[in-house]
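Take a look at the structure below.
Note that this complex is displayed minus one protein chain, with the remaining chains in position.
By letter and in written order, the chains are A and B; residue numbering begins at 1 in each of them.
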Amino acid sequence: MESVWRFLKSKQGITIIGFLVLVILVVVFYSISPNQTQAVLNSMIRHSTPLILGALCGVMCERSGIINIGIEGHMLLGAFMGYMVNVWTGSLVLAVAASMLTGSLMGLLLAYMSIKLKLDQVIGGTVINILALGLTGYFYTVGLTTSGKIMTFPLGPLADIPLIGPVLFNNGFITYAAIVLVFVLHFFLYRTPWGLRTRAIGEHPEAADTLGINVIRMRYMNVLIGGAIAGLAGGFLTLESVGSFERAMTNGRGFIALAVMIFGNWSPIGAWGAALLFGFATAMQTQLQFMGIDIPHQFVGMLPYVLTIVVVAGLVGRTHPPAAEGKVFEKE
Amino acid sequence: MFKKISVVFAFVMVLSLFLAACGQKNVDCTQEDVLCVGLVTDVGEVDDKSFNQSAWEGVQKAADELGAHVEYIETKDAKDYGTNIGLFAEKGYDVIVTVGFGLGDATREAAATHPDIDFIGVDQFQADTVANVAGLMFPEWKAGFQAGALAGMLTETKLLAGVYGTDLAPAVVAFAEGYEDGARYIDPAIEVITTYHPGGFASGFTDPEWGGATSKQAIEQGADVIFAAGGKTGNGGLIETANYPGVFCIGVDTDQWETVPEAHSCLVSSAMKLIVPGVFDLVKLSSEGAFPAGNYFGTVGLAPFHDFDSSISQEIKDKLAEIEAGLLDDTIKYEDFR
Partner (left out) sequence: MASEPETKKTDFWRALWRSIGVPLGAIVLALLIGAVILLISGANPLLAYSALFQGAFGGASQISRTLEKATPLIFNGLAISLAFKAGMFNIGAQGQLVFGAIIAAFIGFAVKGLPWFVHAPLALICGAIAGALYGSIPGMLKAFTGASEVITTIMLNYVALNMTDWLVGGPWQDKTTEILLPRTPEILETARLDQGRLITSGLIFVILSLYLALMVYLFVKSHKKIRMAGKTTREFFTANLGSLLVALIPVILVGLYLLDLLQVGFLIAVGGAFFIWWLLERTTLGFEIRTVGANSNAARYAGINVALIMILTMVISGLLAGLGGAVETTGVDGRFEPAFNVGLGFDGITISLLGKTHPLGNIPAAILIGSMKAGSNTMQFEAGVPKEIVDVVQALMLFFVAADMIVRYVLRIKGKEEKVSLTSGWGQH
């Protein structure tokens, strides 16, 4: 009895209880109004996708010791280049590749600034953010038309399961990729030698170095991969969800992704939970407006933000960033 | 290294000088016989597929038909309204068009210091008349009303949705209210679900992804006509709706058939503010010396149905014509619905 109680009070216990309560709530709502419930959950997945992709970029970079506040910039440039390639070639595959490539190029720039030039990493990220805003604004011209966007792709019989099917298994390619990436990265980070090394260079690069890990090369590689993922987040916006580009269309999602990553305590699955919570709150604020409740919609609009603050302050509390984050690594 | 940089620098200089030689604009706006028209946008771009762009097209029409020299400045920071207007005024422009209610005060201030320049303020209500300011106003409520009526006749689920930019902009609220009233005018049982972007001016008009996600959320609950009014946010809603066969979307401000080709498969019409002819008419009146000071009301209306023309019954068209007439002679008016 005692041990059950202790388990319930532990972090996993709270997570499991919370999860069960959520499932019960969803089922109850689904039985009352299936359409609304499904619409809200769909919206939640959609809102969370760019956030989780951005947050995964953050996880990749920060786990290996590089602070990345340039996620917004990666996303915006990735969105722009993906869109442009879609306009030029009409090939969505090339367009997705372009947005990922652009993201990783920005990652390379960040890595170069913070590893080679030993710039403060916050400055590096800020440079990328402003640069992306300026370049996309400068080179964007209107009147371009694309040959279309990535369509939803139901996953066979899975998509026919009530509620779960339409929500999880009837999405576009990038949304699937995002969900798969969460688990793949989580597995790699905690269960493979690569993950161990990555975490090592983020916690204690000097020790990792003495063990023969090439800290600099790993950092470059991880930031490049992270950049590609953030570029994919941009690609999600222009190639899958919206279908066209507008100046500054990321609208701060990169910064929210940053918050989501910290919220999830620098772990992919944790970040996904945070992104889903944020996506859910965003979908709910729209839903509450739909329902026409009689309070000013600005208060409803605060919902995602206030909820995040409450959860972060009340439940998550102290987060534990990688110890060597932001510090310049000098090889002896 | 230093040498290399100097070489690059010298190269840039030479090339710029070369460009400078052939890129000079030689228009003297202070001369009597040259008509110069300047346009100051609200915060945003002149190619925003929305009201800034329409106003600019109106000015360009003046260039084509009246031979005017035209130029624009895009405002990046709301504090620069006055400065941007001043740039034109100092060059001796004859007519300055300022777009958006935000520029109202700056326009009137500039008008006081430059009495010889005519100012056209799009969406700027004039509480009292200043001799050289014309506020180009549009009864957005009426445009929204027609859109709502059309939607009310098209819907099968009796559920309509409106996806809007921020409700801080009076025009957006007017469109939204009109849409609701128009739908209820057709059938009081119709339900209209309404959302405003929560981001205010910071992101309310520039968030297509929010517009798209919100439209989707509405469609999945059974809404089958989406009215998307809010700059790029609205455009996102239109493009999203195009994914759903059988669901209609209605654009705003201009005939969005031209500006958002991605939405052709759902875009049945647009609730238009005829800014282009409004601006052009005022410029023309100014050039003829018959500038109408005070509020100048432009026309609003529904855009053509384009590809949907054949699928919309004559009955609906007749009803819309009847409503348009009713709105014109004030038998249908705002006060009756409040």
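In this section, a contact is a pair of C-beta atoms (placed from the backbone, for glycine too) under 8 Å apart; a residue touches a chain by one contact, two chains touch by 3 or more.
As the structure is a computational prediction, the values presented were derived from the model and not from experiment.
> Which of the displayed chains are touched by the chain that has been omitted?
A, B
> Return the single residue from A:39, A:98 or A:262 that touches the missing chain.
Per the contact definition at the top, the residue touching the missing chain is A:262.
> Hey, which of B:33, B:77 or B:315 is the one touching the hidden chain?
Result: among the candidates, B:77 touches the missing chain.
> Return the single residue from A:4, A:32 or A:117 that touches the missing chain.
The one listed residue touching the chain not shown is A:117.
> Mind listing the chain A residues that contact the chain we can't see here?
Within chain A, the residues that touch the unshown chain are 67, 113, 117-124, 126-131, 133-139, 252, 255-256, 258-259, 262-263, 296, 298-299, 301-302, 304-306, 308-309, 312-314, 316-327.
> Pick out the residues on chain B that sit against the missing chain.
Missing-chain contacts on chain B: residues 1-2, 5, 8-9, 12-13, 15-17, 19-20, 23, 43, 71, 73-80, 83-84, 87-88, 101-102, 104, 125, 127, 166-170, 198-202.
To be clear about the criterion, only the chains that are shown with their structure count from here on.
> How many angstrom between the C-alpha centroids of chain B and chain A?
Measuring from centre to centre gives 35 Å for this pair.
> What residues of chain A sit close enough to touch chain B in their complex?
Per the stated touch rule, the residues are 35-36, 38-40, 42-43, 46-47, 50, 141-143, 145-146, 151-152, 237, 241-244, 246-249, 251-253, 283, 285-287, 289-292, 297-298, 300-302.
> Taking the complex as given, what residues does chain B use to touch chain A?
Contact set of chain B toward chain A: 45, 47, 49, 161, 167, 193-196, 198-199, 203, 206-210, 212-214, 216-218, 220-222, 232, 235-236, 239-240, 243, 261-262.
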